[in-house]
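Removed from the display is one protein chain of the complex; every other protein chain stays in position.
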Amino acid sequence: MLTSNANISKWVQTIKISWSQLTAYRVNFFLQVIGPSLVFFFIKYNLWSSIYSSQSGLIIQGYNFSQMIHYHAWSLVVSLIAGGYASHNLAEDIRMGRISSYLIYPFNFWEFHTASFISFQLLQTFISMITIAFIFSIGIFHNLSFMALIYGYLFCFLVSLMWFTLQYMTGILAFWLEETWILRVILQIMAAFLSGAILPLELYPSWLVKVLDFTPFPYLSYYPIKVFSGEISPFSGAPLIIIFWIVTFALINRFIWSRGMKLYTAAGM
Amino acid sequence: MIQTNKLKKSFKSYKKKPGFLGSIQSLYKRDYITKDAVADFDLDIPEGQIVGLLGPNGAGKTTLMKMFTGIIVPTSGEINILGHRPSDREKSFRKKIALVMGQKSQLWWDIPAMDSFLLLQKYYEISKDDFDEKIEHMSELLGVKELLHIHVRKLSLGERMKMELMASLIHSPEIIFLDEPTIGLDLVAQENIRNFIKDYHRKNNCTIILTSHYMADVQELCSKIVLILNGKKAYDGDIQDFEKLLGHEKRVSFSFKNPISNDDKYFEQYTPEWAEGRMQVELLIPEEQLRSVSSKVITNYEVEDFNTEVLPIEKVMKTLILNPEILSADK
Partner (left out) sequence: MNNLKHYLNVYGNFVSTSFSTAMSFRFNFILLIFMDIFFYFSSLATVSFIFDHVSAIGPWNKEQLMFFISFMLCVDHLHMTLISESFWVLSRDIKTGAMDFIILKPIHSIFSCFFRHIRTSSFCNTFVVWGCLIYYGREIELDTLSWVLLPFLVLLSFTLLALLEFIISTSMFWMTEGMGINFLRMQFQNLSRWPNFIYSSMSRRFFTMVIPVLLIGSAPVHFIIDHSKWHYLIYLVIAIVLSYIVLMYIWNRALNQYESASS
C-alpha cells in the first residue's frame, strides 16, 4: 500500500512538472497548440463556403454546407484531444544520452513519458472544452447532446492512447536514427491525409476507404468525429479495433525498447 | 585600444512561483526584475598586453566580453575598441577581433574541423596561401595535424578546444577575447593551451583579454588584472601589485619530524597556524625577512619539508570574493 502511494505521488509530481514545462512560454504555447487548428479551420471554412456558394442547395456525398462545416468543426476538436502529442522530448532524451539518468532514477523512462503525455492530455482537454464552447457560441454546433460529448471524449481518450503508442514508437527509434522528426512528420502528413481530417472520407474513392479501414488511420479523425456528432455509437466494434492497435503497438514498442537498450548498454553511448 | 566609459548593461527577467498554480498565474501576470549585470564601468587597456578579467560566477565578465565584441548592445555608456564602437558591428571591426568561449562551440558538430576552417576562410576572405600557412603553423604548434579531418563530435574536449582556438585565429585578429578557454580540461591540456596562447602572443603581438577561474592561467599569462565584483570594477592594475593587495607577507609552511613543544615561542611573531599536532605550521613572513627566517627555521629545527604557496593570487582572489569590503575600505 505504501509503495503504491509513493508511486502515485511520483506520477502526480511528474505530471505537475510537465504541466509547468508546457505552459512556461505562454505565447509559444498558444501558437503551438491552438494556432494550427484555428488556421486550419479558417482555411477550411473559407474553402467550403466558396465551393458551396457556387450552387445553392448543393449536396456533396450527403453533406450540405452546414453539415460539412459541422464535420470540420468536430475535426478541429478531435485534433486537439486525439492526436496532438508529439514525442520529440522522448527522442531527444535518447539522442542526448539522458537516458542514463532514467536507469538510475526509481522511475522508468516509459513511466516518465507516459506521465508527461497525461499532463499534455489534461491540458488539451481543457483547451478543447473552451474550443467547443467557442464554436457553440458562434452557432456552428446547434444540437450538443451531453451524452454524445461524454462518449466523444471517452472515445478520443482511447484514440489518443493509440496515437501516443505510435508516437512513442517513432521516439524510441532514436536509438538507431539521428533524426526522428522526419518520421514524425511523415506520420503526421499521412495521418492528416488518410484519417479524414482534411476531407470527410465519403469524398474519397471507395476502394481507398475500404483499404483504409484495415489501418489505424480512420480511427484518428473520422470515427471520433462521427461519435461526437452522434452518428456512430461508441459501442460498436470501433473501440475493440482501437484497443487491438494499442496492444499491437505497445508490444512492438516493448520489443524495440529491449533491442535499443541492448544497443545502448553495449555501446555505452 | 580598449576604452569604456560609464558602461552599463541591465537585464530583465521574471519570477515564477513554483507549482501548478504558479504556472497558471505566470500565464497572465509576471513580476519583472531588472538587474544590472555591469554598471559604471570605466576601463582603459593598452595595446599588446594579456589582461586577465577576473571575478566570481555571475560578476559580469562574460557580459563585458559580449559587449566588447558587439554581440550585445550596452544599455548605456560607451565602448571604443580600435576606434570602433562594437555595437555598430562594422565588418572592418569584426575582422579585427576574435572570441573563444570555453562553453560554446563555433565549430560545426557534424563535419570535420577542416571544413569549418574552410568556411571561415571564405567568411574572412583569406587568401589560400595565408590560410594554408596559418593552418600548417598552428596545427603543428598544437599537435593536432592528424585530427583536422575527423568529425568534431568525435574529438575530446581538449582536442576540440584546440580546434576552437585555431578557428578563432585564422584571420589573425588584433584583439582576442578568451572566455574561459581552459574550462573542463585536464592539467596537461590546460598547460598546452596556455603555452600556445603565450607563444602566439609573443609572435603576433596581439592584445588578449582572458577570463578564467584557474589562477594558474592568470598567473602564467597575464601582465594586468581587472577584477569585477557584482558588475563593478574592483581592481585594475599589474598582477604583482594584485598579489600584494593583502599585505607584503609570504605564506610559508614547514613540516617537522617531531612535534614542536608548546613552550617554543619563536613562531608566535609570524601568526602561525598549527596542524597535525604541532608537526606542521603555516607562517606569514614579511617579504624582506623571507630568506633569513626560512634559513633560521631550517637550521634550528628538524624540517622534513617546506614550501611557499604556488599561487599567491589564488589566496587573494578567494579573500576578495568572500570579503569584497576590503577593497572599498582600502580606497
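Each chain carries a letter (A and B) given by its place in the written order, and its residues are counted from 1.
Going forward, a residue touches a chain if its C-beta (ideal position, glycine included) is under 8 Å from a C-beta of that chain, and two chains touch if they have at least 3 such contacts.
Since this is a predicted model, take the numbers as computed values, not measurements.
Annotation: of B:M1, B:L118, B:L141 or B:A216, B:L118 touches the absent chain (contact as defined above). In the complete complex, the residue from B:N80, B:Q106, B:Q219 or B:Q289 that touches the missing chain is B:Q106. Only one of the listed residues, A:V12, A:V39, A:V247 or A:L263, touches the absent chain: A:V39. When the full complex is taken into account, the listed residue touching the unshown chain is B:R89, out of B:R89, B:K203 or B:K296. What chain B contributes to its contact with the hidden chain is residues 11, 62-63, 66, 69-73, 87, 89, 91-92, 94-95, 97-99, 101, 103-106, 108, 110-111, 115-116, 118-120, 122-125, 151, 179-180.
On the side of chain A, touch with the chain left out of the figure occurs at residues 24-25, 27-32, 35-36, 39-40, 42-43, 46-47, 49-51, 54, 58, 60-61, 177-179, 182-183, 185-186, 189-190, 192-193, 198-199, 203-205.
Note that only the chains that are shown with their structure count from here on.
Taking each chain's centre as the mean of its C-alpha atoms, chain A lies 51 Å from chain B.
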